[in-house]
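A single protein chain has been omitted; all remaining protein chains appear in their positions.
Chain nomenclature is as follows: A, B and C, assigned in order of appearance, with residue numbering initiated at 1 for each chain independently.
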Amino acid sequence: MVKNSKRKTINTIIAREEFCIGCRLCEIACITAHSKTKNIIKAFKGEYPLPDSAIVFEEKGHISFALQCRHCDDALCVECCITGAMTKKDGKVIYRKELCVGCWMCVMVCSFGVISPDITASKIKSKCDFCLETGKPACVEICPNEALVLKEDNEQD
Amino acid sequence: MAIPKIVPDFRVIRDENLCINCQACCRVCSNDTHSFDQNIAKIISDHRKCVGCHFCEEICSTGALTIEKCYSQIRENFNWNEVDFKNLMKQAHSGGILLTGMGNDRPWINYFDHIVLNASQVTNPSIDPLREPMEIKTFIGRKPDSIEQLKKEKKLPILLETEIPVLFSAMSYGSISLNACKSIAAAAWEAKTYWNTGEGGLPESLKKFVSRTIVQVASGRFGVDARYLNEASAIEIKIGQGAKPGIGGHLPGEKVTADISAARKIPEGTDAISPAPHHDIYSIEDLKQLIYALKETVDYKKPVGVKVAAVHNIAPIVSGIVRAGADFVTIDGFRGGTGAAPVVIRNNVGIPIEIAIATVDSRLRQEGIRNHASIIAAGGIRSSADVVKAIALGADAVYIGTATLVALGCHICQKCYTGKCNWGIATQDPYLTRRLNPEIGKRRLTNLLRAWALEIKEMMGGMGINAIESLRGNRDQLRGIGLNDKELALLGIKHAGDAW
Amino acid sequence: MNFKNICQFSDDRKVRIPSGCGIAGIFNKHGELLSGEIIVRAIDSMKDRGNGLGSGYAGYGIYQDCRNYWCFHLLYNQATARDQVEQYLKTYFNVKLSEQIPTRKVKSIKNPPVLWRYFLETKEQMPSEKEENLIVSVCMGINHNANDAFVISSGKNMGIFKGVGEPSEIADFYKLEDYKGYLWTGHNRFPTNTVGWWGGAHPFGLLDWSVVHNGEISSYGVNRRYLENFGYYCSLFTDTEVITYLFDLLARRQNLSLDTIGKIIAAPFWIQLENYSDEEKHLLKWLRIIYGPALVNGPFSIIVARSNFMLGINDRVKLRPLVAAEKGSTFFLASEESAICCMEKNPDRTWTPKAGTMTVCFYEKEHYGNSKDCT
Partner (left out) sequence: MNRTDYLIIGNSVCGVNAIEGIREYDPKGEILVLSDEPFENYSRPLISYYLGGKISQQQTRFRDESFYSDMKAQLLVNNPAVFLDCRNHEIKVSKGRKIRYKKLLIATGAKPWIPAIDGFANHLEGIFTFYSMNDAISLAQYIQSLNPHNCVILGAGLIGLKAAEGLLMRKIPVTIVEMADRILPNTMDVKGSEIFQSYLVRHNSAFMKNDTIVKIESKDKRIKRVILKSGKKIETECLIVAVGVRPNTSIVAESSILVKRGIIVDNKLNTSVPDIFAAGDVTESPDFFENKHALIPIWPVAAKTGKIAGANMTGQEISYTGLYPMNSIQIFGLPAISFGITNPQPQNFEILEKYQPENNFYRKCVLRDDRIVGCILIGNINRAGIYNLLIREKISVAAFKKDLLEESFGFLMLPKEVRKHIVVGESMEV
């Protein structure tokens, strides 16, 4: 039987550590993309508070890479969310902050460790939404060395 | 000793209205020019550390940074220009030979810039490369005199076949990063041209591109063994290099990493010293022996060429090399680049490639041996127009080195010898080499070759020529501007304004 | 000799003058002789392809009586040059006959040069190849060294008649109607400068080669330098000269077939090689590698004639016109079909040769040497 899927092609953001130069512009771009003005200078010079970056940046010595939500096919965070704050929509894992109570089930099951809890606010700090508004993830767009790339996972149906 | 009293070469101009303190500049500068000061919450830049590579400027996402030339305060003096002044100051401080990278940067005449091309008007239709085939396929190697002679030969001569008469010049793994080599090799593969290992050996990971690889045998013999020679598409004996004719090379031991030692077949951490001459070639007959030793090694299945720097006596030298059995001769003009050379040598030794091509081509024709070897011109090819001019002057193909690196990001800051290349090219530092993503590098180089191919075809079409063979040595298509009679005669071209 | 003539002389010889042209050829492969008047009709019909600054004709079979002697047509700009040249010729040849080429006065042709023809035989008996090489070197010697003399043609039983003027005027001048040949080619020139030199008109000849050509060879610089390797010194700076030498080199000296020469001069594009067998592909590739500098680039249509054939060939993209036709044993080539119609109203077949192809017609062997007058 054919899998009844609303998804066509899923793009995943892939980090290629051998090309990450550690500039962390992905974080800057992520913050900008989720700011009110979406303008890097206006956001950083005039907006307070700025949104958190949805990127987890790992760096040690010359090796570094940026990770963000992979919008997994069978997303455990969605399965395990006790409030429905994490949902799958058009192949993307979307976080609805207003529903979240801070139970950290998603933090517990996220294999990539890219869901960061904000303990005091009982919410997730920031969650990659694949830059739904523009359709092009800002981190991928800005990465100067294509260390962050979109990998196409074609559905097999 | 006191800090040398030298004014900085550059100034880092930071527009505070644009700087968002993201610190990307601080993170990327290999010279530690920028640093974030927690106390004043600002980034401070040390002008003296800036080498003008523009990496920070390019990566700054708000455009807050501009790297400017720092104008020296020394009183204007025709004889004592800033460069000479600063060099002298540096030597007074260090007491050593001044090193530099890349090619001759002095304002010698550039003949390419004094040569213009022809185009068809009325009497001869120009050809539109979008609508008609335009052929730039090129064969490099010894070509028989006639089809009759070909039939008499026991073995077909082996020729290199390239889809564009532009090859990637010799740049060793060691002088440049593996990622740079990978970009170049992959691009050569993709564009169906050739790349050259330089004296860096053939790293294992690049063996998949071996059928598009010219391997070098240089005075240090690094990386050379029978397998290396037999795997390659062609062999190039390197006698000299345009940036430093008569000077050897030296890769310091600290740069001889495990990978490099494997590629060069020398112990890890030892200095890789290429002597100034080949110590088994002190004369032309010695060269002949080496050429044939190599040909024997590869059972005459690969073209063997010789690379020389363009020097005063270049035409007789090349004639001798051709008669010694070389299948191609690479001539490297004095604007050719290098990873490290003494400033004084780079700036003052050798002759321009344009003159060298013209005199060599004429000489070989006079001797009736022009088809016995191909000429690859190197050293100072910057654009497709230079390619067309070099070929019209008589070259079979050109090598591009500096142009290759610029396509990969190089901003010609001439600091290759420091190993701190921010663009990840002339460095082995793992922090820096990763900055050159070979996928991007390959794409950019194939783009470059594609663009040049299109331009070459446009220029040829304009001249009413649809095969590169009809351009090669076709000096009628060239005219000089602002050149004296002697220069015109050496180049074998007429002055602009002269008809056919 | 007036001053203007000197100027024309030096200008035309030292620079390449691009020109547009009309060309035509007629060849009876059975050797039936035709009056020269027929080729004049064809060329004259294409008057607008020229501008009155050069026309000429080559006729084969016109000197039946002296068919075994080399016939040199010479042009002297100064009568004094003649002594010098004749002296030179006598060092190699016995002069069977030396005479002025018959001409008539034509109003519009002013100050024609002195035109002379010689029927020669070599002093020594020698193999024909050596003999031909001697002819070539003598021609080169005169054309290269003697400023005021020029060899217009140097074949056997053929001759070239050319000069500055309209096609009909030149024909009139040379009394072309008096000649009968089995093969005629003609040329009408449109040089883009105002000066015209008699030697610069076409056809161009060497041995029994004659070439008429319409086009501008953009590979000229390459072809010329290539020929220099083989001792051909291009003294005229004309494309036709280069083409003639290329044919001489490839056909006579390297003994390549006309078909092979066609594949060299108008080499198939690399992409076209797909249409050939592997063996052919191999040959074509090596022809291109070896003879790349002999590839003739730029627009051209050429008619090349020798005693035993006439061929037409076009550049690889057919940038100049060429039409072919046949009627019985007669073969026609011309820039325009109208010119063919002037020679033969109802050809059996008329066709347009494809770009880069060579159209050849050979003298039929059984008729060779049996030229007969059938006018």
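One rule holds in what follows: a residue touches a chain if its C-beta (ideal position, glycine included) is under 8 Å from a C-beta of that chain, and two chains touch if they have at least 3 such contacts.
Because the structure is predicted, anything quoted here is derived from the model rather than measured.
Trainee: Tell me which of A:Ile21, A:Cys81 or A:Cys128 is the one touching the absent chain.
Mentor: Among A:Ile21, A:Cys81 or A:Cys128, only A:Cys81 touches the chain that is not shown.
Trainee: What residue numbers in chain A mark contact with the hidden partner chain?
Mentor: Within chain A, the residues touching the omitted chain are 1-5, 12, 14-17, 56, 58-60, 63-65, 67, 74, 76, 79-84, 99, 101-105, 107-113, 115-117, 119-120, 122, 151.
Operating definition for what follows: only the chains that are shown with their structure count from here on.
Trainee: Rounded to a whole Å, what is the gap between the Cα centroids of chain A and chain C?
Mentor: 79
Trainee: Compute the distance, rounded to whole Å, between the mean C-alpha positions of chain B and chain C.
Mentor: 48
Trainee: Touching chain A in the complex: which residues of chain B?
Mentor: 17-18, 20-24, 27-28, 58-59, 61-62, 429-431, 434-437, 439-440
Trainee: List the residues on chain B that touch chain C in their complex, please.
Mentor: 120, 122-125, 127, 132-133, 135, 137, 139, 143-148, 150, 156, 159, 365, 368, 370-371, 392, 463-467, 469-477, 499-500
Trainee: Enumerate the contact residues on chain C facing chain B in the complex.
Mentor: So the residues of chain C touching chain B come out as 15-20, 192, 215-216, 218-222, 225, 228-229, 237, 254-256, 260, 267, 269-271, 283, 286-293, 295-299, 316-317, 319.
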